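As you look at this complex, bear in mind that one protein chain is not there, while each of the others sits in place.
Right after this comes chain A.
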Amino acid sequence: MSLVELHAIHKSFGELEVLKGIDLKIEEGQVIALIGKSGSGKSTLLRTINGLETINDGTIMVAGKKVGDRDTDVLTLRLNVGMVFQQFNLFPHYTALENVMLSPQVVKKQSKAEAKEVAEEMLAKVGLADKMMHYPDQLSGGQQQRVAIARALAMKPRVLLCDEVTSALDPELVNEVLAVVRQLAEEGMTLVMVTHEMRFAREVCDKLVFMDQGRIHESGAPEEVFANPKTSELASFVGGLA
């Protein structure tokens, strides 16, 4: 049984159909990279998996259970699926520690002590043990993004979605965030990431998914997909990168 299973997902914004029947299985421990041109629907797909976009058609299953549109279903989905955003979206009025502690306390009703212990552990994991009392505006972009990762991890999701988590960063800060993602992958965390860092995708992922115009055009092991693109779309996408 897959951790998350998408079946025939359709999504439109008004007249514009952005997802045109997506089938995707996310297995426990898998690291998936989602690649494709700008506007191909990568972010929309990730947001769909997190319930941030409502779908027009299709089904989402989490651990074998269908996600309906009741509030409790969406909550269940979100407890299983964490998300890290391109723009970090930290809560500016809370310290790093409070950012990470908040939802375990509020949503999972953990005690303050319990939440603090988990938060400290997660912040240490992303290398920010010494920045816990800093507010987001006192942190660099790379540090903020690492707090955002810790914040998502503190909810103990089974899958973590990462939407271009390094795109908003200055080049010299990219690696510290990628290192954290790589570490998570090595520890066996299930990850789905949209990325333009092709080399990183190649090294870290066990599955590459190429999207084009709202469809999954090709998917498979990275070496294979890169070496022998079956469709001209992927061939030109890969060619355009070189």
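We take it that a contact is a pair of C-beta atoms (placed from the backbone, for glycine too) under 8 Å apart; a residue touches a chain by one contact, two chains touch by 3 or more; residues count from 1.
One rule holds for everything that comes next: contacts and distances are computed from a predicted model.
When the listed names "Carbon-monoxide dehydrogenase small subunit", "Serine/threonine-protein kinase RsbT", "Amino acid ABC transporter permease" or "Benzoyl-CoA reductase" are checked against UniProt, the chain not shown comes out as "Amino acid ABC transporter permease".
Check A:Pro92, A:Gly188 or A:Gly239 against the missing chain and you find that the one touching it is A:Pro92.
Although one chain is not drawn, the whole complex shows that of A:Leu97, A:Val118 or A:Met155 it is A:Met155 that touches it. Of the candidate positions A:Ala8, A:Val107, A:Ala129 or A:Ala235, contact with the hidden chain is made by A:Val107.
Against the chain not shown here, chain A presents residues 50-52, 71, 75, 78-79, 82-83, 85, 87, 89-93, 102-103, 106-108, 135-137, 148, 151-152, 155.
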